[in-house]
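Shown next, in C-alpha coordinates, is the structure this report addresses.
This part shows chain A:
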Amino acid sequence: MIGISHYLILSGILFSIGFMGVLRRKNLLMLFFATEVMLNAVNIAFAAIGNYYGDLSGQMFAFFVIAVAASEVAVGLGLLIVLYKKYGSLDLDVIATMKG
Partner candidate 1 sequence: MLEPVKISLEALNLATLMPMLIAVAGGLIILTIDLIKENLHKSLYVMLTVLIILIDMGATLGLNVNDRGFFDVMLVDGIAIVTQIIILVASALFIPLALTSKRFHEYSYPEFFALFLFMLAGLQFMVSSDNLILIFIGLETSSLALYTLIALHNRHNSFEAAVKYFTMGALAAGFFTMGSAILYGLSGSLELNQIADALQARMIEPGMLALVIGGASFLLAAFAFKLSLFPFHTWAPDVYEGASAPLAGYMSIVPKIAAFVVSMRIFEMFIKLNVEWVQTSILVMAVITMTLANIMALVQEDVKRMLAYSSISHAGFVMAAIAIATTKSNSAVFLYYGLFMFTNLGAFAMLWVSRHKHKVHHARFDHPYEKFAGMINIMPMGAVVMALFMLSLAGVPPFSVFWGKIYIMSSAVDVGMIWLAIVMGINSAISAYYYLKLIVYMFLKEPSTTITEETVYYNVSKPLMTVLGLTVFATVASIFFVDPLLEYITHMVQVSGY
Partner candidate 2 sequence: MEHILSILIFFPLLAGILGFVVDKNSAKAYGISVAAVEFLLSLWLWASFDTTNAGMQFGEFIPLISQFGISYNVGVDGISLFIVIMSALMTLLGIILLDESKIANMKNMIVSLLFLEMTMVGVFLSLDAIIFYLFWELSLVPMLYIIGAWGGPTRVYAAVKFFLYTFAGSLVMLVGLLTIAYLYHLEAGVWTFNLLDWYQLDLSVGLQFWLFLALFAGFAIKVPMFPFHTWLPHAHGQAPTIGSVILAAVLLKMGTYGFVRFSLPLFPDASVQMIPFILTLSVIMVIYTAMVAFAQKDMKQVIAYSSVSHMGIIMIGVFAMNAEGLGGSIFLMLSHGIVSGALFMLVGVIYERTGTKIMSEFGGLASIMPVYATVFGIMLMASVGLPLTIGFVGEFLVLLGFYEVSPLGTVLAGTTIIIGSIYMLTLFKRSFFGPVTNEKNRNLKDLNARELTALLPLVAIVVWLGVYPKPVLGPIDTSVKKLLVDMEYKARTPEAKETIISLQRAKEEK
(Lines give C-alpha, C1' and ligand atoms only; values in the text may rest on other atoms or scores of the structure.)
Protein backbone atom coordinates (compact mmCIF):
# COMPACT_ATOMS: atom_id res chain seq x y z
CA MET A 1 0.00 0.00 0.00
CA ILE A 2 1.43 3.31 -0.98
CA GLY A 3 0.96 5.69 1.89
CA ILE A 4 1.50 9.37 2.36
CA SER A 5 5.06 8.88 3.37
CA HIS A 6 5.91 7.37 0.04
CA TYR A 7 4.55 10.39 -1.70
CA LEU A 8 6.42 12.66 0.56
CA ILE A 9 9.62 10.76 0.08
CA LEU A 10 9.15 10.92 -3.67
CA SER A 11 8.54 14.61 -3.36
CA GLY A 12 11.63 15.01 -1.29
CA ILE A 13 13.76 13.09 -3.74
CA LEU A 14 12.43 15.06 -6.67
CA PHE A 15 12.99 18.31 -4.83
CA SER A 16 16.55 17.35 -4.10
CA ILE A 17 17.12 16.40 -7.71
CA GLY A 18 15.79 19.77 -8.81
CA PHE A 19 17.83 21.51 -6.18
CA MET A 20 20.99 19.79 -7.26
CA GLY A 21 20.16 20.68 -10.83
CA VAL A 22 19.88 24.31 -9.89
CA LEU A 23 23.18 24.20 -8.14
CA ARG A 24 25.11 22.27 -10.72
CA ARG A 25 23.75 23.25 -14.10
CA LYS A 26 25.50 25.95 -16.07
CA ASN A 27 23.06 26.07 -18.92
CA LEU A 28 20.23 28.45 -18.36
CA LEU A 29 17.64 26.24 -20.01
CA MET A 30 18.55 23.28 -17.88
CA LEU A 31 18.39 25.52 -14.91
CA PHE A 32 14.82 26.42 -15.72
CA PHE A 33 13.98 22.76 -16.02
CA ALA A 34 15.50 22.11 -12.65
CA THR A 35 13.33 24.75 -11.02
CA GLU A 36 10.31 23.25 -12.68
CA VAL A 37 11.23 19.90 -11.20
CA MET A 38 11.41 21.46 -7.80
CA LEU A 39 8.02 23.05 -8.14
CA ASN A 40 6.51 19.83 -9.35
CA ALA A 41 8.01 17.99 -6.45
CA VAL A 42 6.20 20.33 -4.15
CA ASN A 43 3.03 19.79 -6.12
CA ILE A 44 3.16 16.09 -5.37
CA ALA A 45 3.57 16.85 -1.72
CA PHE A 46 0.66 19.23 -1.72
CA ALA A 47 -1.60 16.81 -3.49
CA ALA A 48 -0.65 13.99 -1.15
CA ILE A 49 -1.07 16.03 1.99
CA GLY A 50 -4.34 17.47 0.77
CA ASN A 51 -5.57 14.00 0.21
CA TYR A 52 -4.32 12.90 3.58
CA TYR A 53 -6.23 15.61 5.38
CA GLY A 54 -9.15 15.47 3.02
CA ASP A 55 -8.62 19.13 2.48
CA LEU A 56 -8.92 20.87 -0.84
CA SER A 57 -6.57 23.71 -0.24
CA GLY A 58 -3.51 21.56 -0.82
CA GLN A 59 -4.67 20.71 -4.27
CA MET A 60 -5.62 24.30 -4.85
CA PHE A 61 -2.11 25.32 -4.01
CA ALA A 62 -0.82 22.72 -6.42
CA PHE A 63 -2.97 24.12 -9.18
CA PHE A 64 -1.75 27.60 -8.50
CA VAL A 65 1.80 26.42 -8.49
CA ILE A 66 1.23 24.87 -11.87
CA ALA A 67 -0.23 28.11 -13.13
CA VAL A 68 2.63 30.14 -11.74
CA ALA A 69 5.13 27.70 -13.14
CA ALA A 70 3.55 28.09 -16.52
CA SER A 71 3.81 31.85 -16.45
CA GLU A 72 7.32 31.55 -15.17
CA VAL A 73 8.20 29.45 -18.14
CA ALA A 74 6.65 32.04 -20.41
CA VAL A 75 8.56 34.91 -18.91
CA GLY A 76 11.67 32.85 -18.48
CA LEU A 77 11.81 31.65 -21.99
CA GLY A 78 11.18 35.15 -23.24
CA LEU A 79 14.13 36.42 -21.28
CA LEU A 80 16.18 33.48 -22.36
CA ILE A 81 15.61 34.20 -25.98
CA VAL A 82 16.56 37.85 -25.69
CA LEU A 83 19.59 36.88 -23.74
CA TYR A 84 20.62 34.36 -26.29
CA LYS A 85 20.31 37.02 -28.94
CA LYS A 86 22.58 39.35 -27.03
CA TYR A 87 25.18 36.91 -25.83
CA GLY A 88 24.92 34.11 -28.36
CA SER A 89 25.18 31.65 -25.51
CA LEU A 90 23.22 30.34 -22.60
CA ASP A 91 26.26 29.44 -20.57
CA LEU A 92 26.17 31.12 -17.18
CA ASP A 93 29.91 31.62 -17.19
CA VAL A 94 29.52 33.89 -20.17
CA ILE A 95 26.65 35.91 -18.77
CA ALA A 96 28.64 37.45 -16.00
CA THR A 97 29.48 41.02 -16.88
CA MET A 98 28.25 42.55 -13.66
CA LYS A 99 30.36 41.74 -10.67
CA GLY A 100 32.13 43.27 -7.70
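Quick note on the criterion: a residue touches a chain if its C-beta (ideal position, glycine included) is under 8 Å from a C-beta of that chain, and two chains touch if they have at least 3 such contacts; residues count from 1.
Per the selection procedure, all candidates are chains of the complex that A comes from, given by their letters.
Every value quoted in this text rests on a predicted model; they were computed, and no experiment measured them.
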item: Which of 1 or 2 touches chain A - same complex, any copy; value: 1
item: Touching residues (chain side chain A, partner candidate 1) in the complex; value: 8, 11, 15, 18-19, 22, 28, 31-32, 35, 38-39, 41-42, 45-46, 49-50, 52-53, 55, 57-58, 60-61, 64-65, 68, 71-72, 75-76, 78-80, 82-83, 86, 95-100
